[in-house]
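Showing subunit A:
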Amino acid sequence: MGYVGRDDAPAGSTRPAPALELEGLEKQFGTMRAIDGVSLSIPPSSILALLGPSGCGKTTILRSIAGFVELDKGTIKLGGRDVTKLAPEQRGTAMVFQNYALFPHMTVADNVAFGLKMRRIGRAERARRVADALALVQLGPLAGRYPGELSGGQQQRTALARAVVTQPDLLLLDEPFGALDQNLREALQIELRKLQQRLGLATVIVTHDQQEAMILADQVAVMRAGTVEQLAPPAVVYDRPATRFVARFMGIDNILDGELDGDAVRLGPYRLSMPPGQRGVRGDRKATIAVRAEAIGLADPADGWPGQIAYATNLGGRVLYEVAVEGLGTLKVDVPRAPGYARRAVGEAVGVRLDHQSCTLLRD
Partner candidate 1 sequence: MLWLLWPVLLVLAVFFAAFGYFVADSFLHQIPGTAMMAGPVSLENYRTILGSVLVQRIFVGTLWISCKITLAATLLGYPLAYLLARTASARVRQAILFLLVVTFLSGGITRAYAWMILLGNNGPINRSLRDFGYPPLALLNNETGVLISLVHFVIPFFVLTLFGTIKNIPMALEEAARNLGGRRWRAFTSVTLPLSLPGLVSAMLLTFTVTVSSFLFPLLLGGGRVQMAANLIYDKMENSFDMPVAATISILFLLVSLVPLSAFSLLRMGLGRRFGGTRR
Partner candidate 2 sequence: MNSRRGRPVNSRPYALAVPAMAAIISAFLALPVVVIVYYAFSPSGLMVFPPKALTLHWFVNFFASGRFRGALINSLLIAALVTPASLGIAVPTAIALVRRDFAGRGALNALILSPLIIPGVVSGVAFLNFFTWTGVTSGFWRIAIAMMCFTLPFAVRALVATLHGLDGALEEAGRNLGARPWQAFLAITLPQLYPGLLAGGIFVFVEAIDNFSIAVFLTDLRTTTLPVEAYGYIRDFDDPTIAALATILIAQSLILVFILQRFVGMDRFLDLRR
């Protein structure tokens, strides 16, 4: 091993071991590289979201942490303990499965008690902890029900109680809100976040929903084709996507190709000066800029880059315009719509104003 001594932090260091450390994970299924060299770590008590489209390898990483996927390469450490070669039942992780995987032949209480039984916890303590866990997710009155008799939200909370009752070193959530409708989902996401903070439970959540990652995570790892494309706090991923892929995935509509020009970027006939820290991240002279539709304003033709409204879509509280900008192409512009707002007509001449603070220079 090339990094002997890393496990033992230098004397005097007070930093606790990371809750989870992944080091050079690789996994190949047939010809597909499901995980292609992933290394990351999360500090105690924090939530990491693995975010990405289906097939990006996020679920494979989660399942390899739980011990259901045998890795080709790499090590997994939980709280400094190497668990790479351990069987699933020896790892001390607790997982909420995608469709919850509640045992249909056991009551809610028996489902929650299962992990404690396997740990040979005595009857009295078991009963107490099951009751506590059910109270935590407000399912006490339903303890005697079977999973088939529960609503989707209740099933999800049962699965959560079953996982946290074992006091795991790491909580694993595999698309835990995927089967729920939108309203319920948001409420439960906030509830889960509060619960996690109260318990101080290090957590990895797999999701393809960027908003879910925003609400829940301390760190977001955006994944693509088995690799981590960007690892950062949610606000950074949202505001400053590192790559074209991340920008698209985070719902940024306008991605513009141009050239570096000193402290600025030249986009067709226009020049856009970039804020410090947003200059020259790429080695060559090309520059790609991402800017959200909401960060673009519309003004009189003289007050910005001249363009014409090509299409307008009403989104309720906002209006989404497609604006044809001379020499640049079509930009999407998202404008809030207060009562009395007069929608601009198709064909109307406008000036487009970009706030350079909200433009991000991409890595590719």
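Candidate entries met the following condition: all candidates are chains of the complex that A comes from, given by their letters.
Here, contacts are C-beta pairs under 8 Å (C-beta built on N, C-alpha and C of every residue); 3 or more make two chains touch, one makes a residue touch a chain; residues count from 1.
Given the structure is predicted, the values throughout are model-derived calculations rather than measurements.
Although all of 1 or 2 belong to the complex, subunit A touches just one of them, candidate 2. Across the complex, subunit A meets candidate 2 through its residues 66-68, 87-89, 93-95, 97-99, 101-105, 114-115, 118-119, 162, 166.
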